[in-house]
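Apart from one protein chain that is not included, each protein chain of the complex appears where it belongs.
This part shows chain A:
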Amino acid sequence: MYTITRASRRFPRRNLLPKLYARSLTSLTSSDLDHFASFLPRTSIISTMAPFSDGPEAIAQYNADWMGKYQGRATTVLRPRTTEEVSKIVRHCNERGIGLVPQGGNTGLVGGSVPVGDEVVLSLGNMSKVRSFDPVSGILVADAGCVLESLSDYLQPHAHLMPLDLGAKGSCQIGGNVATNAGGLRLLRYGSLHGSVLGLEVVLPSGQILNALTTLRKDNTGYDLKQLFIGSEGTLGVITGVSILTPPIPRASNNVILALPRFENVLPLFGEVKARLGEILSAFEWLDRGSYDLAVKHGQGRALSEDEVEGAACFVLVETSGGRGEHDEEKLTDLLEFLLSADTPLINTGVLAQSPAQFSSLWALREGVTEAVSKEGKAYKYDISIPLSKFEEVVNMTKERLKNVEGVLGVIGYGHVGDGNLHLNIIASSYTPTIASLLEPWLYEHVSSLNGSISAEHGIGAMKTHALKYSKDEVSIEWMRKIKEMFDPKGIMNPGKVLLPREGNVMGEGEKEGSGTARAQE
């Protein structure tokens, strides 16, 4: 009947589509295109439909995520240059009931930025101007389509930096970062975007422009509407501008990798490190032995010498950033001296970066795990928040559960200990239903029993809609729904993401099928 392509794998059963996807939505027609062409230049429209008839390759990158796991069927991508253009597009789509997928750098991990069907992709990439920067307050106002790294480059001469940093910084856009409430490597130090974002400009599904682009640190004037859009994953509106508080660049940074004889030492170590480094602690990252070995195997950063890794059960990367190198170094060496001279040392040994090159190399061992995993095989990636003390237990339980299962190459854990965020990766030679069914819903149930979160920083996207109930109770989900329906009564904004449609009251059934879909995707 149909061949197994990426698109059809997403929808193993024909009847699944309408349930993931509001029935009321209509497909784009050529008259809609004519309308868009009346106010958008040719270069802002990419469409495989006549009269544009661009080749499929022109649109391919917008229809698939970077992992090649999710595949949409959009015919048309719009790349507006101004907030007004966004507003006109959204207003028209709302009137016509055409689904819209706002897309930033398309670097997400949960399929939140690609269409589930033939929605129109609204790419913010053409909106990439810095609107203002105040070097005294450090407040930056920028278009949503600004690439994170280009903002960092912009701030560099002003001695400021973005309060977030991700592996995807070279492609991801600030609007997408905010829409997904991206976490990343600086969260421990600078907090989440709920704190550092001061204001937003959002085009609502009605086409109205919500101008909440304030540059105020303090603004207690009723409901803080912008917070709703941070982490909404494009389901409530299109973020077109961001006002964000940027911290001054630390003048000195340093890092160490510590080798630990057993996982139990991680928590007491975290306590010591926090107490002794105080305000200069900027990252505390954990990786288990499997993650380290994999990173080394795939050439991510220079390995430690053999006698340094001998007997190590796991590793911790500690980063410091501060205003004065000598002061930081003194604190850091005091800490290291304490750690090495303790009667029952928490660490076996460790290495301290001697130069920026080594600093990057040590970070590469941690940041490179993601890439190493993708080189090793197909990965089932879980991004969960659980109590720190349970990190290893969850990894071990998963290992035990998948022991002797065909195709499983390894189970590894790493993550932001400082934020209670574990990245659990199961690496397999291929995605199989057996492995998927062993992992889900078991893992989600376990996370739920620990009062954890099934998505610490990756979001819900299309991947975890069915699993939302493991982290949110019924009352929460119901009120999330009400908010969604109030902003977007026709359900045009990023359909099939975060919340399943209420339509037909298929919730129970939809969940089951939803997880079926996820399995097929994996």
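Convention: a contact is a pair of C-beta atoms (placed from the backbone, for glycine too) under 8 Å apart; a residue touches a chain by one contact, two chains touch by 3 or more; residues count from 1.
Quick note on the criterion: contacts and distances are computed from a predicted model.
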{"item": "Chain not displayed: protein name in its UniProt record (\"GCS light chain\", \"Molybdopterin synthase catalytic subunit\", \"Probable electron transfer flavoprotein subunit beta\" or \"DNA primase large subunit\")", "value": "\"Probable electron transfer flavoprotein subunit beta\""}
{"item": "Touch criterion as defined above, residue of A:82, A:208, A:333 or A:430 at the omitted chain", "value": "A:333"}
{"item": "Residue numbers in chain A that touch the chain omitted from display", "value": "41-43, 256, 258, 302, 304-305, 308, 333, 336-337, 339-340, 347, 349-358, 360-362"}
